[in-house]
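Only one protein chain is missing; all other protein chains are in place.
Chain lettering (A, B and C) follows the sequence in which the chains are written, and residue indices restart at 1 in each chain.
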Amino acid sequence: MPLSKPQHLELYYWMQLNRKLEDALTILFRQNKIVGGLYSSLGQEAISVGSAYALEKRDWMAPMIRNVGALLVKGFKPRDIAMQYMAKKGSPTRGKDGTSHFGDLQDRHIVSPISMLGDLIPVMAGVGLAARYLGRDEVAMTWIGEGGSSTGAFHEGLNFAAVQKAPLVLILENNQWAYSTPTYLQAGLKDFADRARAYGIPGVSVDGNDVLAVYEAARAAVERARRGDGPTLIEAKTFRRKGHAQHDPANYVPDWMRKEWEAKDPILRFENYLTAKKLWTEKEKNEILARIDRELKEELAAAEASPLPRPEEAALGVYCEGCHEIRAVWKRPLDEVKPPRHDVAQWFVDRQPALRPTESREAVGVADNPGHGRKKTRKKK
Amino acid sequence: MPLSKPQHLELYYWMQLNRKLEDALTILFRQNKIVGGLYSSLGQEAISVGSAYALEKRDWMAPMIRNVGALLVKGFKPRDIAMQYMAKKGSPTRGKDGTSHFGDLQDRHIVSPISMLGDLIPVMAGVGLAARYLGRDEVAMTWIGEGGSSTGAFHEGLNFAAVQKAPLVLILENNQWAYSTPTYLQAGLKDFADRARAYGIPGVSVDGNDVLAVYEAARAAVERARRGDGPTLIEAKTFRRKGHAQHDPANYVPDWMRKEWEAKDPILRFENYLTAKKLWTEKEKNEILARIDRELKEELAAAEASPLPRPEEAALGVYCEGCHEIRAVWKRPLDEVKPPRHDVAQWFVDRQPALRPTESREAVGVADNPGHGRKKTRKKK
Amino acid sequence: MAQQTFLQAIGRGLWEEMERDPAVVMLGEDIGVYGGAFKVTDGFLPHFGRERVIDTPISETAIIGAAVGMSYLGLRPVAELQFIDFIACCFNQITNFVAKSHYRWGAPVPMVIRGPSGGGVHGGPFHSQNPEMYFVHTPGLKVVYPSTPYDAKGLIKASIRDNNPVLFFEHKFLYRRIKEELPEDDYIVPLGKAAVRREGRHLTLVSYAAMVHTCLEAAEQLEKEDGISCEVVDLRTLLPLDRETLIASLKKTNKMLVVHEDTRTGGIAGEIAAIVMEEAFEELDGPLLRVTSLDTPVPYSPPLEEFFLPNVEKVAAAARHLAKY
Partner (left out) sequence: MAQQTFLQAIGRGLWEEMERDPAVVMLGEDIGVYGGAFKVTDGFLPHFGRERVIDTPISETAIIGAAVGMSYLGLRPVAELQFIDFIACCFNQITNFVAKSHYRWGAPVPMVIRGPSGGGVHGGPFHSQNPEMYFVHTPGLKVVYPSTPYDAKGLIKASIRDNNPVLFFEHKFLYRRIKEELPEDDYIVPLGKAAVRREGRHLTLVSYAAMVHTCLEAAEQLEKEDGISCEVVDLRTLLPLDRETLIASLKKTNKMLVVHEDTRTGGIAGEIAAIVMEEAFEELDGPLLRVTSLDTPVPYSPPLEEFFLPNVEKVAAAARHLAKY
């Protein structure tokens, strides 16, 4: 069903919160209150917000460094993000790590990324497969840059997810730059959605500066995944308006390009849309903006108030000494998985066109593939 | 130009030599004269021979474990392969490594593989790029199984080769099994040639049991690479007639499948073709077979005669103590690379449709991409 | 109960844990229908079903990555590497994602990574490696490398029940060469505890995995031929190391010889030397010495590999030298 008016205003709220939080972080950076580098998603807010908004509360996500918006939509507070960047004791990682490198397995169902690009993709495939095995119809979503799509982990992860039909949605943010590297030195592709063709899964390209377009594509992919039809790759075309990080003036980016894309600002566009479609009044808009200012003031004050961690904490937590036990939560009768399963240890080759001699070319992709296992397996569609 | 009659007979000779050598190795294996496992390319001879036959002497190749035929075509002798398997002192690696894990940088232009699947692809991309830089119009060829195409190295290597337009030809031998794993658990693909679509390079599927089809596809790809138009992925569809290695009875392979593929035996098919097309006489055929028997007797005798290496050699050769200096051989005037080059350190964005705002969708692949560098760059085709 | 090989003991341990806890799942290349390259998981697929015994593509990084994700939902995945040598292909996932997860954000990764390791079977440079030290040097992991069927079964079970990522190395030379009668009951062998395999008075031989048997043989010989009484300590777990047992034995014999099949430079003998210096320097009546493989790749040809590996003669010679000291 289409989004309601309040939902439209929520999308706007999240995008603005994303942007204004990053504006505030930039000020903190100039005040040397931020430890290490500061990354910006200026101009890419529609992607983080639109895609994360397509998830249910029970669904899983793993953010990349520019997915501040997704972290907010999925329930982290601006103070959490600010404290991460300021390496405070109160941060979700207690100062052990920074930026978007944090998560929450218990409530928000968020997995922490690491710096190495691509690694999250097989991990989130595993999250999705575990949910399926536990009988939970939960979907896993993560993001990757067009640059990160050159990594081996991207390939192994997405290929594995496709074969296993894992409930995974992968948003490829093509912001046209990987640090200083333009797309044509990253891949010989016009549309990075074509990466999907190597795996026999759908790959779609959307306007990443149109929050509704992103939401709709993500929503469809999430539903597809929940149905059990496997992963989708969504390329969201956009542009990185700041440097790779604060230290980078990005002189390698031509001015005309910056200008053209500033004109396509996703928040401006959505504001015009809301006004044109009469989905809000000036008053409502100002209320949202006022609310954001109010909230951010509080949040940042709380973040600044948090002390730095005590030095000795550095020595703690390398191992889990029964400290934090994650238990498997089943949503299916355990009898369904109780051995013996009597799976037949042989391929259903007679039902494997993929295994027929190759000149009879009616081989099929995994999607309609009965696979091996119990005699009565899923019907071909 | 089409192959001459003698060339047809050469192809036949190589395929038969490949098979009969492996038959002989199987006997040695039963006699416990082989160290470790023995791998077979029974039924896949047309791929190794047809593709390697498309290379010039100056071209480069790196074999995989089932590419005995390619090693023979490119100039190694049956004794070399036999001594590798028997771990003899006279083997190309002096017993340090086995199977097809050997090469020859000086004369035959063959790079040794390692066991880790996929690793050769970036390596051979580098070989091709080095040749181009040195002004040598040499092409690099290597092979990978459909299983190996799931590795991260495959992705990183082929993507890099595509971006750099490296003179690389990659033959993907889809023999439908990766050890015990069928294709549908390896990728959700009907044609593994589709892996190429992720890189914007041509991907073609050919009947891997038709030596002429393989040769023609390989030849075209080699010429394309030599022209400077970049890599090609060729999927050769075939079937692994024996187990993964000698120890594996491959009970997981259905009988009907084995039977159907035995009927498609590449050597038998080529014999019928040669006879039907009157490209040989019974006499010529028998001469070839006799020659092979004669040669193999000699070759294997020589291999068996070689002693095992002296134990102390184990300690030698970890480092190159000026022992073996490979020098760069230039085929272009050094002035062409002499600094200063005055390359402009900025992308030719105005000539980078790939970098235009994305709704103007006329982005292009690397092939027509001027890239960055000197003001006067390659014209767009 | 009948005698069980090292390989069967590991298989039984995995089987019992999967019977006990539906959260235990497996993934790896050819582990299901084929039962694994060495048949460790033979028969698992029909019994436990394809949801729990997952045949993967040739993608070590995906195998480890997926296992991490599964562990985040409370499963206890056991990932098989067809040969441990291929662990190099998922090194990043293991050392950066797995090992640092709990420290960085408190997310435990209860998973086991296991695979056939070690040489002596003429597997050549890529099917014979001992990569354990790469992981002993990586905080956040635990590293286990057993030497007997009893330990192998008890340690694989303990590894699966541990809340931390455990690398479980299985020496393929032992797979079918050693047998042992195993108790019927559901026993485990705790991680982090070494075992004294043989009591002795003159010097301590410290080792693990296949080399423990080499040390025991050497000890026999030394006792008989030279009247040298060797204590043999089997480390069993390499990370965390059981310092207590090491130091206790040194205090008794005052001489220590470390034997490992891993290559020499950067092998665990060095770490033990440093620990001994820190904790028991005064106890040393002679230098801590080491017998190890050569600092080379593992050569393929039998005479080369024999020269490369430690053996009873090399251990005995070093022990005699040290005993005289």
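Just so it is clear, a contact is a pair of C-beta atoms (placed from the backbone, for glycine too) under 8 Å apart; a residue touches a chain by one contact, two chains touch by 3 or more.
What you see is a predicted model; the values in this text were computed from it and never measured.
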With touch as defined up top, name the shown chains that contact the chain not shown. A, B, C
In the whole complex, not just what's shown, which of B:9, B:46, B:65 or B:123 touches the removed chain? B:123
Out of A:42, A:187 or A:279, point to the residue that touches the absent chain in the complete complex. A:187
Of the residues listed, B:63, B:152 or B:231, which one is in contact with the missing chain? B:152
Going by the contact rule already stated, which one of C:96, C:221 or C:254 would touch the omitted chain in the full complex? C:96
List the chain A residues touching the unshown chain? 35-36, 87-89, 93, 95-99, 101, 114-117, 147-148, 150-153, 178-181, 185-187, 252, 308-315, 317-318
Residue positions on chain C contacting the omitted chain are 85, 88-89, 91-92, 95-96, 99-100, 103-104, 125-126, 133-134, 136-137, 139-140, 239, 241, 263, 265-274, 277-278, 281, 284, 286-290, 294-297, 299
By the contact definition given up top, give the residues of chain B that touch the hidden chain. 92-93, 96-97, 101-103, 105, 111-112, 114-116, 119-131, 133-134, 140, 152-153, 156-157, 159-160, 163-164, 317-329, 334, 337-347, 371-374
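The working rule: only the chains that are shown with their structure count from here on.
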Counting in whole Å, what is the centre-to-centre distance of chain A and chain C, each centre being its mean C-alpha position? 38
Report the inter-chain centroid distance for chain B and chain C in whole angstrom, where each centroid is the mean of the CA atoms. 37
Give the residues of chain C that touch two or more other chains, as numbers and ranges in rising order. 33, 56-57, 59, 61-62
Residues of chain A that touch two or more other chains sit at 152-153, 156, 159-160, 163, 346-347, 371
